[in-house]
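The complex appears here minus one protein chain, its other protein chains still in place.
Letters are used for the chains, namely A, B and C, taken in the order the chains are written, and counting of residues starts over at 1 for each.
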Amino acid sequence: MQSKEVLRFGMVGGGLGAYIGDVHRKGATFDDQAELVAGCFSRDYEKTLSTGKAWGVDPDRLYRTADEMAEKEGAREDGIDFVIIATPNYAHYSAAKAFLQNGIHVVCDKPLTFTVEEAEELRDLAEKNGLLFCVTYAYSQCAAVKQAQMMVKNGDLGEIIMVSAEYPQGWLAPEDVGNPWRTDPKMTGISNCVGDIGTHVENTVSYITGLEIEEVCARLDNFGVNRTLDTNAMIMVKYKNGAVGNYWCSQVAIGYDNALTVRVFGTKGSLEWRQEEPDYLKVTMLGGPQQIWSRGNDYFYPEAKVMSRIGAGHPEGYYESFANLYLKFTSALLKLKRGETLTEEDLDFPDVKAGLNGVKFIHRCVESSQKGSVWVKFN
Amino acid sequence: MQSKEVLRFGMVGGGLGAYIGDVHRKGATFDDQAELVAGCFSRDYEKTLSTGKAWGVDPDRLYRTADEMAEKEGAREDGIDFVIIATPNYAHYSAAKAFLQNGIHVVCDKPLTFTVEEAEELRDLAEKNGLLFCVTYAYSQCAAVKQAQMMVKNGDLGEIIMVSAEYPQGWLAPEDVGNPWRTDPKMTGISNCVGDIGTHVENTVSYITGLEIEEVCARLDNFGVNRTLDTNAMIMVKYKNGAVGNYWCSQVAIGYDNALTVRVFGTKGSLEWRQEEPDYLKVTMLGGPQQIWSRGNDYFYPEAKVMSRIGAGHPEGYYESFANLYLKFTSALLKLKRGETLTEEDLDFPDVKAGLNGVKFIHRCVESSQKGSVWVKFN
Amino acid sequence: MQSKEVLRFGMVGGGLGAYIGDVHRKGATFDDQAELVAGCFSRDYEKTLSTGKAWGVDPDRLYRTADEMAEKEGAREDGIDFVIIATPNYAHYSAAKAFLQNGIHVVCDKPLTFTVEEAEELRDLAEKNGLLFCVTYAYSQCAAVKQAQMMVKNGDLGEIIMVSAEYPQGWLAPEDVGNPWRTDPKMTGISNCVGDIGTHVENTVSYITGLEIEEVCARLDNFGVNRTLDTNAMIMVKYKNGAVGNYWCSQVAIGYDNALTVRVFGTKGSLEWRQEEPDYLKVTMLGGPQQIWSRGNDYFYPEAKVMSRIGAGHPEGYYESFANLYLKFTSALLKLKRGETLTEEDLDFPDVKAGLNGVKFIHRCVESSQKGSVWVKFN
Partner (left out) sequence: MQSKEVLRFGMVGGGLGAYIGDVHRKGATFDDQAELVAGCFSRDYEKTLSTGKAWGVDPDRLYRTADEMAEKEGAREDGIDFVIIATPNYAHYSAAKAFLQNGIHVVCDKPLTFTVEEAEELRDLAEKNGLLFCVTYAYSQCAAVKQAQMMVKNGDLGEIIMVSAEYPQGWLAPEDVGNPWRTDPKMTGISNCVGDIGTHVENTVSYITGLEIEEVCARLDNFGVNRTLDTNAMIMVKYKNGAVGNYWCSQVAIGYDNALTVRVFGTKGSLEWRQEEPDYLKVTMLGGPQQIWSRGNDYFYPEAKVMSRIGAGHPEGYYESFANLYLKFTSALLKLKRGETLTEEDLDFPDVKAGLNGVKFIHRCVESSQKGSVWVKFN
């Protein structure tokens, strides 16, 4: 009955009970630009069936494997326009590759792949096949983060000299938490803490500042109950422009839930953004008082204002950041399908290159730490 | 294709461009328990048509008036299960009445009606016809507000002695804002500020504490550019249990967006909730330090924990509060349709009695202020 | 050995063990403009002796009564220039009167007297005898409060329309606190809570805004364990300029220590000051973001900047507010002794008229509450 054009999408992973799956689904459909029509929601086919039933997916389009799904959907006249890959990390690469090979645009969770080479392969494949590839660093899609980016871009802060960014969580501090999949190298890759949340630090800083990393010096620790991978990391960063960065991420920092915080210092001003109060930006200009900028007010830049969905003082949260990301992605895809040329602004979502940078960041940090926390070139 | 039972709903008001309409629609559909199938989205039929087209509503079910919609949908085999009334205040009463008379359950914006008598009539009609009637005081549906309610209910704070609650906004402070409909008595009723946001104070306090108002003493002022109705109100309250309350609401308080804040003081502890950081609750027990309770953590009561959608530290916001309200309402309605008996817990959403109390609150405050800010009985 | 001129002062009350006595003494001597040379520190002469010994006061100048002290010090060639009265409230009037009659300048704690008539008598006596009279509303002497006053005075906030001020404490909430002297009408007067902290609200608002109270409507309650006097009060205020005020003070508000907070709303901007973070001022101008002004920075007005003792970010606290008050008082007194004319700026400390207003405020609030919380004229 929908008269406007709506994209069709499928999902790999994210079945009933999977925390992030429903967030993706709600985000992708929030603005009526896409509908879920296919899925391989689990390695367990029964679970795929029950999820599909719950979400109203035609049983014919519920698949046993991502490969099967990629192939069959790629072959259908009314096949999916894009797939969302919301599995644990280990399955990202092969699934993404399969869909790209079948001409299907991809949205994939982060960290993108286990190895740098895999990420590069996906980047090349997407480029070769002319496919959009979005990596769901959703925090960057908050309106206040866009405002932060615009302020840096417009030179409001002067030259950036220093970045302080952190992502403390405490969820792995209790002994009885055991070993969730994120702590298992077979599921998560060579790093747990840097991989899961350090990459968010890297991406958010990169999105806001545009700074490129020259070298990193990292110290990874595995505090808390005995686990294989890191749960805490301190990382010093040199950027190409001469600025420096100080990053910290932790899953054993009692007192914190999801406290991603980015502070950017320039020669004319500074700003701070906190994921837990995503609608606000702390801004100080040289010589002036601290200011609390609140999303939805007129003093935001147009590019950030347009991302505000509801009035100032009515909180937008985590779901809305996913919705923003999917709104940008599906808008670009709709434009592409209409044969229009995509501008840089159209592509203002974290893409496969952002995903590749995240994977590199993980590998460079692990390498640095293993060598005794020495400086390691980023590229 | 949806296999699970899904309710059908229509909407009166809230067409494209109307701020709150889309919030209602997204909230009502957030949990896949309802779909929009009919509408009279505007007094302007062209607008109803374009909105219906954008939202995929069958043109046959787009109506020129609420009365027509009530009658025809009431007569259809597959007619709507419930209607959402999201018009300006003046149209609530007649629309709600029409749907109730046609056997259709109602969700209506607040303040419910212009007069106390109208609200009582709606209450009686809903009761007589056995229909559910929800009034969208959505703030009360945040998980942390539920936690606050449970703490009071369980006696954690001891006997409640004092409430301090306020709702400052600044949006009517600038001279060039002009006269939006909320300031026009024909559209909004006898009060602007108390009607629009004072009622949120009244409802949120009532939902958390269960305290019943005995008397109010109010001072309403019309500060700022020349308008007909109040833009600022101070209200002293005596509750039936001997506790007292101090309320303030304002639309000309520069520095505030939507800063609804409720503080409840008991003989054993106190709590504070702020709408602008809805996931948190400030709690202090006698002799102990202030505590910042964060939604999603295990120390919440089960009744509040279950309302948490995503992990601690990932903000839930305004959309999610509407989704929570609609989840409760549609769950109750689905249960009712299945012939099951509704428990008190099933009916844990703001209902027509809450709506009636809001209208009473407006009238008592206006009366008090007009008589020179004397004490006026609530009932 | 001090070469610069130093004033001599005595103290009534405030002996060893009395909380506030030492604060006065340190405040009065902080800037080397006064030295303690006489005292009647207690009704218990032994305590006066031991206090005098500890503080290095010549035993000849330790007195059994305030009257004796006033008379003898007034008669000495090298008698005290001023006295500090730091007794419980009941003794303020007679002591102050005795010193004024003997030509000695007075600094007295608040609330000034039990009755309005007594306060008026002190005012007249001070005026007649040409004596300085300071009432120790010390909070008003923070640099950030001066900044707030200057902003209002200079019209930065436009016309003031609304004041919201509160002073919640929790110290009388525990049952086992018993009945300290502040709760005993013989020691404290007709009000406990309004008298002790409501007067601070009244004075701080008055100092910042210059608004004069036209009428009050108050509700006093005695919550908590059974005591004679009020422990909680809500007060609505009409000012002469048409603005309104909403005050709340409480000693049974669990979760608060000394949270005096004043918010002032004008047609062009607003500000907020909190006693517990006295170096900061929250300022918002129409259309702009909230700003956190920090004492010690250049953007403060010169009149406030000069009150800053140490650099921005190095907290000044309660002792320093007393020191600021005594610095102003002793500077004025030194100037007076040199025969110079005092300007309005020299007299920028809370004086006997401020003290009188505090006493009036108490009586009007009590009267209003006793009559059923009706409006009562202030003058």
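Note that a residue touches a chain if its C-beta (ideal position, glycine included) is under 8 Å from a C-beta of that chain, and two chains touch if they have at least 3 such contacts.
Values in this document were obtained by computation on a predicted structure and should not be read as measured data.
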item: Visible contact partners (per top-of-document touch definition) of the missing chain; value: A, B, C
item: Touching residue (missing chain; options A:Met187, A:Met236 or A:Leu336); value: A:Met236
item: Among A:Ile190, A:Cys217 or A:Leu327, the residue in touch with the chain that has been omitted; value: A:Cys217
item: Listed residues C:Gly56, C:Gly130, C:Pro302 or C:Gly339, member touching the removed chain; value: C:Gly56
item: On chain C, residues whose C-beta touches the chain left out of the figure; value: 1-4, 19, 23, 26, 30, 32, 53-58, 169, 171, 256-259, 275-278, 294, 296-297, 309-320
item: Contact footprint on chain B, counting only the chain that is left out; value: 283, 287-294, 297-299
item: Residue numbers in chain A that touch the chain omitted from display; value: 161-162, 164, 166, 170, 173-174, 217, 219, 221, 223-224, 232, 234, 236, 238, 244, 246, 248, 250, 252-255, 265-270, 272, 282, 284-287, 290, 372-375
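Just so we're on the same page, only the chains that are shown with their structure count from here on.
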item: Overall pattern in which the protein chains touch one another (line/ring/star/complete/other); value: complete
item: Taking each chain's C-alpha mean as its centre, the one farthest from chain A; value: C
item: Inter-chain centre distance, chain A versus chain B - centres from mean C-alpha coordinates, in Å; value: 35
item: Whole-Å gap separating chain B and chain C, where each centre is the average of the chain's CA atoms; value: 44
item: Residues of chain B engaged with two or more neighbouring chains; value: none
